[in-house]
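Only one protein chain is missing; all other protein chains are in place.
On to subunit A.
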């Protein structure tokens, strides 16, 4: 006799309970991941956002003769402790360049010392009681305030936290990425085109394919060692330069681009190739006029993601010497430079407390760029997504 619904339901109850449990566990995992992400973001924002503000102080500058030798002499003795030493050092330089300044006076907003900045932001600071009282007094008079930190975006690294910025690292990143793209994109795409459209399917090409896939999983620091051994020691490319950094990262990005391009090429239906062969296209014409244009969105997306990966990479660049103190924006591909993640790494190792927020600020900028790049990739994919 067959079972009744009630009997079957009783048996099913346990199965249903089990699937419900599995569902809750997976949702819990998702929730936990979301919480971690939220925590990470709020921590970074909480630590990093203050970096976009910097204390400024209004002082009277007296361009006297002493000041031409030692900038501090231009300022009121008490106030001079509260002003950034970077600014004080610039006074003699300015006076040498503009001799007519001698004897004149001027009231200006200038960069405050990082201790003042930290005090105003409520962080740990090293101001003594008298200095604190002075800052409180100045604040009440409206002569000290937090303003948008343009310095952060317009200068390079500095030993003074208040005067350090990400510009040289950003320029270094751009130059490095240009080198990476210029090398990895054409080589990667052409390799994929050859393997996918021209090469016969034999043991040799299969071995190449496996190796390329493995290459994508190699620890990035090994690429750094390769770059050091080959590009710097053998070919003599200047160390610490965007050129060698870009070449090293290109090695890392190549497999990503090759794999993405192959996937994109494979997703172009054979009907298109047959149509093109059918009207008398040569193999290269089929690829150039029909397959590549259709695969391009996928190739672009893959390349952007590969580039974003390379952009966040630090380890191989440490090996080729791109983690360096670079106060000035490098002007050419062969000069020493640093990149954003390496700058973050450098700041993270600084002893001054004020560098903590710089570190977080640098991470925020890097994150913003990476999110922008990935969003571009997603938009490109959505926009050019085709159906056949």
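Simple rule for what comes next: contacts are C-beta pairs under 8 Å (C-beta built on N, C-alpha and C of every residue); 3 or more make two chains touch, one makes a residue touch a chain; residues count from 1.
Just so we're on the same page, contacts and distances are computed from a predicted model.
J.: The complex lacks one chain in this depiction; which UniProt name from "ATP synthase epsilon chain", "histidine kinase", "NAD(P) transhydrogenase subunit beta" or "Phosphate ABC transporter ATP-binding protein" does that chain carry?
T.: The chain we cannot see is recorded in UniProt as "Phosphate ABC transporter ATP-binding protein".
J.: Check the options A:207, A:275, A:331 or A:368 and report the residue that touches the missing chain.
T.: A:275
J.: Return the single residue from A:99, A:122, A:142 or A:200 that touches the missing chain.
T.: Among A:99, A:122, A:142 or A:200, only A:200 touches the chain that is not shown.
J.: Spell out, residue by residue, where the missing chain touches subunit A.
T.: Those residues of subunit A that touch the unshown chain are 200-201, 269, 271-282, 285, 289-290, 294, 386, 388.
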